[in-house]
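Apart from one protein chain that is not included, each protein chain of the complex appears where it belongs.
As written, the chain order gives the labels A, B and C, with residue 1 at the start of each chain.
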Amino acid sequence: MQLNREQLLAAYRMMRTIRAFEDRVHTEFSAGGIPGFVHLYAGEEASAVGVCMNLDERDKIASTHRGHGHCIAKGCDVDAMMAEIFGRAEGLCGGKGGSMHIADLDKGMMGANGIVGGGPPLICGAALTAKTLKTGGVAVAFVGDGGSNQGTTMEAYNLAKAWNLPAIFVVEDNGYAESTASNWSVSGTQLGRAAGFGIPAVQVDGEDFFAILDAAHDAVERARSGGGPSLIHGRLNRYYGHFEGDAQTYRGNGEVDRLREQKDPIMRFRQRVTEAGLLEGSQLDAIDTAVAAQIENAVMKAKAGAMPPPAALLTDVYVSY
Amino acid sequence: MQLNREQLLAAYRMMRTIRAFEDRVHTEFSAGGIPGFVHLYAGEEASAVGVCMNLDERDKIASTHRGHGHCIAKGCDVDAMMAEIFGRAEGLCGGKGGSMHIADLDKGMMGANGIVGGGPPLICGAALTAKTLKTGGVAVAFVGDGGSNQGTTMEAYNLAKAWNLPAIFVVEDNGYAESTASNWSVSGTQLGRAAGFGIPAVQVDGEDFFAILDAAHDAVERARSGGGPSLIHGRLNRYYGHFEGDAQTYRGNGEVDRLREQKDPIMRFRQRVTEAGLLEGSQLDAIDTAVAAQIENAVMKAKAGAMPPPAALLTDVYVSY
Amino acid sequence: MAKKSFRQAINEALAQEMRRDPRVILMGEDVAGGQGAPGEDDAWGGPLGVTKGLMPEFGRERILDTPITESGFIGAAIGAAATGLRPVAELMFVDFMGVCFDQIFNQAAKFRYMFGGKAVTPVVIRTMFGAGFRAASQHSQCLYPIFTHIPGLKVAIPSSAYEAKGLLIQAIRDDDPVIFFEHKMLYDDTDDVPDEPYTIPFGEANLTREGGDVTIVALGRMVKVANEAADALARQRVACTVIDPRTTSPMDFDTILESVEETGRLVVVDEAHPRCNMAADISARVAQDAFKALKAPIRMVTPPHVPVPFSPALEDAYIPSAARVIEAVRAVTA
Partner (left out) sequence: MAKKSFRQAINEALAQEMRRDPRVILMGEDVAGGQGAPGEDDAWGGPLGVTKGLMPEFGRERILDTPITESGFIGAAIGAAATGLRPVAELMFVDFMGVCFDQIFNQAAKFRYMFGGKAVTPVVIRTMFGAGFRAASQHSQCLYPIFTHIPGLKVAIPSSAYEAKGLLIQAIRDDDPVIFFEHKMLYDDTDDVPDEPYTIPFGEANLTREGGDVTIVALGRMVKVANEAADALARQRVACTVIDPRTTSPMDFDTILESVEETGRLVVVDEAHPRCNMAADISARVAQDAFKALKAPIRMVTPPHVPVPFSPALEDAYIPSAARVIEAVRAVTA
């Protein structure tokens, strides 16, 4: 899939926004300003952005507990996201959801999910809606390596195939589920499993934006043209702990530093597009600066935001109250 | 695996006992004497018996809603089984379980199961016990084609492999889950799925006793020697409806008649052992006669049995009452 | 008005709503049946024939058979509801909730709240419940207290064919997730059921008997049992009000409280397991909000705290009977 200049800039901006967002949430969490459980997506940006560059308003995604990156890639408002994570009334969910339940159905983002394996069945439903109403839309479930072992995920594979749904499963294999290595927890292989369900699948370097972009392009095309579900297995890495506060003692010595240095998907994107003469380094620097300002602004606004009013406790339970 | 004369006679007797048991339950159900949901195993005898001939007291099995055959093959008392299905106090479970919950833990039969997919996780536990206590035992889960789509089953595959358990999954693929064909409901293949989890698997003619016997032999040997889980996919057929009362209109014209004529595992066994001169037809006829009398006797006893006393309603809930 | 069975009433409600609104779809194991099979299509219409005949009219695009994969397809129904369809999913027996409850209670029930009011999830989950079928421990439970416990779910429990049609149409038109409980022993019960579509609002109890001596609250099949008891008691000059809440979430506590204000006596009949059940829920609320009116202890008539037994002898003793309701009423009116 060929991206034009605008698209390349947009992709870079998205990845950079995710990184800056997560780096800043990390800092703010350490400073004590952010409550609850927070799982950061830094390092995995190429996956969310590479996939979502292929999607439009018709399309839906379901995310995981590690949902900020998918949110941003699907177009959610960054200020509202930050406010949500700070538990503010201005938040994307009015402060009721927080990091683990960040969602914007208007953008086709069906939610981060506190339940590992919660998303794949939902995405079968979104795909069914698209198929039934002939919207042309597709639906994507992001799944962790750990989440690939949940029965709900595997049921969704079978169902998507039996119903021939325009569904795509993106297994983001960052090598760990909490502190447990995927090379231990995942018997067999992701591709082997997909094959076991008769689902076309590819493995890609999950830190190579262009590889994911292409894999997702094929899967989306297959889905839109009635060809049924696909699976993409991306190997990638997370830069922070499982959740904020995780000391990551289970990781190898210097593992994260080495990864940041050698595998960073944003750096690799940058290198590739500048070396190929597609974009100028200065253009990208400008984006970095703009994004930094945007995130700074988002944090300032979030902190200045209001706590939800007490009455909000009792609303949004049912449509009637 | 070579069976001696005694073993061959025992195998035949078991298969014949299952068939006669099920045929008679069918008749008694139609006559109105048996309450509730009853799922008959007639036609699938080679699977239960072929597998269980490889097992001994150390070994455990978990069955499905279609559990009578597995019970008999694992050595449960036929009189007590019949009494259970009639809801009598003398029943294997005191009349509290019925057909769908028939069990005898003393025999290593961990229960028929009213929940499709209920057994495979339990069998991981039984296998874990065997492994932890070094009993040398193995654990077998029987799974229907329909049950192979349940997430719990697929979780058990992964867990058994990750923990390297002495577990065996026997997929009894009779072509239907209720009225739904397995060629529609099972995306991909059973062997492909097993491969996806890194589990050694074979497909066998599920109506060929000797084929199952050998496949199970290999799997049991692998399990006992620390080689981890295996899967056996047997294609076979059921002769009665999904449950008693099912008109089976979804089946092909004359399908069951043709199967009974051409594929009957008991007839095939008989033919093979007599043609090979391993057993005499008269020996087998004698077994048929003895089994018929045994079943007749079981039914008479069951019908003459007592209903559980009212006090039984309130016992066996906890160990203390 | 035509006599129709509870089964027919449900079938008719589904058919009429599907005709009215193309976004209504149906899914579940063998809700049509025969998928992929060589013989009859629409071979089953559910294990007890409730949805039979819908597939020929609406086609397989709208009547979807599923693999045995409750998390998968119940989740799919919920995901479809959140994106524009109005699915009716069939969880064959409510006893199977244990393999798919997450999608119901953590996803469907909480979307709206977690997402700050932006989600609408108009899914209906039809499910069979209750004892009496000799179906034993894993196919005979009630479990509606569990669903009633969860904020964000609505729970409807029709007690007759008339209620079944009206409540189901309401459920389908409702924008919140609704769990619709069908007692398997009621399917053959007949009642006057209007041909045209109609709705019964949620949260409005129905008085099936009126009398000043005691208030009896009952749900589902227990409404029949309570009515039977009330009729017998009437002949003995004890006048009962029998209240069928029809939905437990929302729950019309007001009608119950008002009735107890008049009668001063309450008996609750609940087929669910006795701990943390609807009998407790209703009794506690009355003990809190109508205490002054109470002239006698509240009495709860429930099964014992045991799984549902298989043997008919035991199962019959398990299920609350009219005799036990009469005994409870006698105790509080003594």
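Just so it is clear, a contact is a pair of C-beta atoms (placed from the backbone, for glycine too) under 8 Å apart; a residue touches a chain by one contact, two chains touch by 3 or more.
Here the structure is a predicted model, which means the values were calculated and not measured.
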> Which visible chains touch the chain that is not shown?
Replying inline: A, B, C
> Of A:57, A:106 or A:178, which residue touches the hidden chain?
Replying inline: A:178
> Touching the left-out chain: which of B:75, B:121, B:136 or B:200?
Replying inline: B:121
>> Can you tell me which of C:101, C:162 or C:180 touches the chain that was removed from the display?
In response: C:101
> Among C:118, C:173 or C:285, which residue is in touch with the absent chain?
Replying inline: C:285
>> Just checking the interface: what residues of chain A touch the absent partner chain?
In response: 35-37, 87-89, 91, 93, 95-98, 100-101, 113-117, 146-147, 149-152, 176-186, 248-253, 255, 307-308, 310, 312-314, 317
> Given the full complex, what residues of chain C touch the hidden partner chain?
Replying inline: 71, 95-106, 109-110, 113-114, 136-138, 145-146, 148-152, 248-249, 251, 272-273, 275-289, 291-292, 294, 296-300, 305-307, 309-310
>> Residue by residue, what part of chain B touches the chain that was omitted?
In response: 60, 62, 91-97, 101, 103-106, 110-111, 113-115, 118, 120-126, 128-130, 132-133, 139, 151-152, 155-156, 158-159, 162-163, 315-319
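We take it that only the chains that are shown with their structure count from here on.
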>> Could you work out how far the Cα centre of chain B sits from that of chain C, in whole Å?
In response: 35
> Taking each chain's centre as the mean position of its Cα atoms, how many Å separate chain A from chain C?
Replying inline: 39
> If you average the CA atoms of chain A and of chain B, how many Å lie between those two points?
Replying inline: 45
> Where does chain C touch two or more other chains at once, residue-wise?
Replying inline: 67, 69, 71-72
>> Residues of chain A that contact two or more other chains, please.
In response: 151-152, 155, 158, 162
